[in-house]
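Dropping a structure here in structure tokens format, bear with me for questions.
Note that one protein chain of the assembly has been removed; the remaining protein chains are unaltered in position.
Here the chain labels run A, B and C in written order, and each chain numbers its own residues starting at 1.
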Amino acid sequence: MIRLDKVSKRYPNGHYGLVDVSLTIRRGEFLFLVGPSGAGKSSLIRLLYREEAASQGEVFVDQFKLSSLRRSQVARLRRQLGVVFQDVKLLPQRTVYQNVAFAMEAVGASTRDIRKRVPQVLELVGLSRSRDNYPHQLSGGEQQRVGIARALVNNPIYVIADEPTGNLDPETARDIVKLFVEINRRGATVIMATHAKDIVNQMQRRVVAIERGRVVRDEVRGAYGYES
Amino acid sequence: MIRLDKVSKRYPNGHYGLVDVSLTIRRGEFLFLVGPSGAGKSSLIRLLYREEAASQGEVFVDQFKLSSLRRSQVARLRRQLGVVFQDVKLLPQRTVYQNVAFAMEAVGASTRDIRKRVPQVLELVGLSRSRDNYPHQLSGGEQQRVGIARALVNNPIYVIADEPTGNLDPETARDIVKLFVEINRRGATVIMATHAKDIVNQMQRRVVAIERGRVVRDEVRGAYGYES
Amino acid sequence: MAMNLNGVSYIVRETMRNLIRNSWMSLASVSTVAISMFVLSFFLVLTINLNHVTAVLQSQVEMKIFINRHVPRSQELALLRQARHWPDVRRIDFFTKQQAAASLKQEFPDQRDLVALISKSNPLFDGYDVYTYRPQAIPQLAERFHKESIVHTVVYEGQVVSRLDKLSNILRWVGWIVEGLLGLATLFIIVNTIRLAVFARRREVQVMKLVGATDWFIRWPFVLEGMVLGILGSLVADGLVDGGYRWLTGAAAVALPFWPLAPLHSVMSEVLMFTLIGGVLVGVLASMVALRRFLRI
Partner (left out) sequence: MAMNLNGVSYIVRETMRNLIRNSWMSLASVSTVAISMFVLSFFLVLTINLNHVTAVLQSQVEMKIFINRHVPRSQELALLRQARHWPDVRRIDFFTKQQAAASLKQEFPDQRDLVALISKSNPLFDGYDVYTYRPQAIPQLAERFHKESIVHTVVYEGQVVSRLDKLSNILRWVGWIVEGLLGLATLFIIVNTIRLAVFARRREVQVMKLVGATDWFIRWPFVLEGMVLGILGSLVADGLVDGGYRWLTGAAAVALPFWPLAPLHSVMSEVLMFTLIGGVLVGVLASMVALRRFLRI
């Protein structure tokens, strides 16, 4: 369970990314995070994997109370999560295969498991052919899919994706979301920040809308915006 | 006028980004470049501003014949173009204002012109409030809009945008496209690679569809895909 | 920090990969380490040779014992046999009063009357040159010889010895101070270089952290890399020093045959020790220090 309790995020330059956000996400939920550009979606997501710390309030992820996490525990927290970063964050000097494998090596997986699992995940996101390419040899959408593959490779309990389909054509985007649905069906919690109106409207899942750092809407079977 | 004459792009690793593409874009056109992820849209765009050179065939941009361009002329070519890069490419150690101003400084604009023009463009993309932020202090969509502002600041003859709305909510995306339309109306040629189906369908402009490096469709008043 | 076999193989693989992939940066680091170490070694070699030369020179410092006239040869030999085993005595050479006169004549060839005098009736004595290991011991030794009844006089260049001693002490001190300063400078330069190299890869480290890697998982390959860079750089420096010193000893044998150079093996063993231990330590510490800022995320 993820719980935000009256969380505010104030950046060092005085800007507020989040203002007084309270939110509970239960195990097994599928949640869309929507809102205009600069609303605070990424700010919220960065709190969850502890890239940033909340300025006020408290964030809980399962047993972890994020404000009082020791450094060694931060790694343990992040291993529970599969994060797709908005700016992808691939390791530029590693191939597609190595980028995905690294996430498994980091959690101490055996070489045998890695050899079996990585090709599977690359197949899922449609990148089997590109496994030996370096990130700069990939198209924008292909890079994004590597990021998705890396997030999924450890079968995380939580999948947290920050606009994972921004550089994908509608069809591939739909495939990716189908993949998330499948993973959600098998028990994982999925949190996805997105601007893909069509997909949100079609899926009829929980939608949390943020504007200027505040939660302005939280519907169990929501749509992208008020107007649509 | 931009003209591609039987252009192929073969990357060092043997991969073909473009295969035998011929295409003419006249002054004042507004052209959407569509196609699935990895089709070759960015490959085509990178040829236009000469980040990459064609392996076969020839690319012409106005008076420039790109295969036989001397190094000093490359800078001159790029100044004719306003490019929005798919991966944004902001200067991390400069503020929003400085990033946009840099493009003007690079072409030798006077300080007075810079002081007048930069705030105007930032206003256009809705970033006036963030002018003193550094790129890492911006949301994904805000960064993308800085890239757009930088592309437009020198009033380029050609605006070449590679998925400029990937990280923008539909409303902001529509505003940006309206901006491009306005610029196009004033005489600039606009080339925009995009996955934004709604926008392409709504605009009814020329659409060039690429798949696996080949132009598979070129319609004067086209739609995003066949099926829609 | 606990590492299974998987972990070890991962670290080794990673290190090799990084060294090769960042070959340009590795080259810059290795060459900087090599140059710094070479400069350091150069002065280490100088210091070693300085010590060697002063040791040799000091051991050549002598004391002259003049024996009374008409002492039976057997008594002289008895004293000699004893004295050879006194501490600090290195060698004892006999000279006749003719030899003493000859060396005097050589020193004042133009003093005709003096030469004539010496040639006619040699006023000098037979005697011995006594060499010692420790010039500091000369005064006591002189005292000891003087107590023997058959010894007429003991002459030693007390002032020269004590001056040489002082000078060699000063030089040794200066040598070590220079060595120390250079060592510090080397340290600083290598640390800077490796920090800059790590700095160029800071994004990578940050991404690793965000993907859930522990600090040590990220650190190990960097530490090993720093170690390898340090060792490679040191070995290059050692190679240069070895080659250079071989050349030098060869050239010196021809040009300055009288000059006592320290033997290659003793020089190289000290140089190897300093550079390798230094290189490894510096490489490892620099990597760890450089990483610290980027692991905080």
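Throughout what follows, a contact is a pair of C-beta atoms (placed from the backbone, for glycine too) under 8 Å apart; a residue touches a chain by one contact, two chains touch by 3 or more.
Model, not experiment: these values are computed from the prediction.
**Student:** For the chain that was dropped from the view, give me its touching partners among the shown chains.
**Tutor:** B, C
**Student:** Would you mind spotting which of B:F32, B:Y49 or B:Y97 touches the chain that isn't drawn?
**Tutor:** B:Y49
**Student:** Using the document's definition of touch, tell me which of C:Q75, C:T153, C:Q206 or C:T249 contacts the absent chain.
**Tutor:** The missing chain is touched by C:T153.
**Student:** Of the residues listed, B:Q63, B:Q93 or B:Q120, which one is in contact with the missing chain?
**Tutor:** B:Q93
**Student:** Considering the entire assembly, which residues of chain C contact the chain that has been omitted?
**Tutor:** Its contact residues with the unshown chain are 24-25, 28-29, 31-32, 35-36, 38-39, 42, 66, 104, 108, 110-114, 117-118, 123-124, 153, 155, 178, 181-182, 185, 188-189, 192-193, 195-197, 199-200.
**Student:** Applying the definition given at the start, please give the residues of chain B touching the unseen chain.
**Tutor:** Residues in contact with the chain left out: 49, 51, 71-72, 75, 78-79, 81, 83, 85, 89-93, 102-103, 105-108, 110-111, 150.
The definition used in the following text is that only the chains that are shown with their structure count from here on.
**Student:** List every chain that touches both chain B and chain C.
**Tutor:** Touches both chain B and chain C: A.
**Student:** Quick one: which chain's Cα centre is the longest way from chain B's?
**Tutor:** The chain lying farthest from chain B is C.
**Student:** Can you identify which chains form the pair with the largest number of contacting C-beta pairs?
**Tutor:** Most contacting pair of chains: A-B.
**Student:** Using mean CA coordinates as chain centres, what's the gap between chain B and chain C in Å?
**Tutor:** 67
**Student:** Compute the distance, rounded to whole Å, between the mean C-alpha positions of chain A and chain C.
**Tutor:** Chain centroid spacing, chain A to chain C, equals 62 Å.
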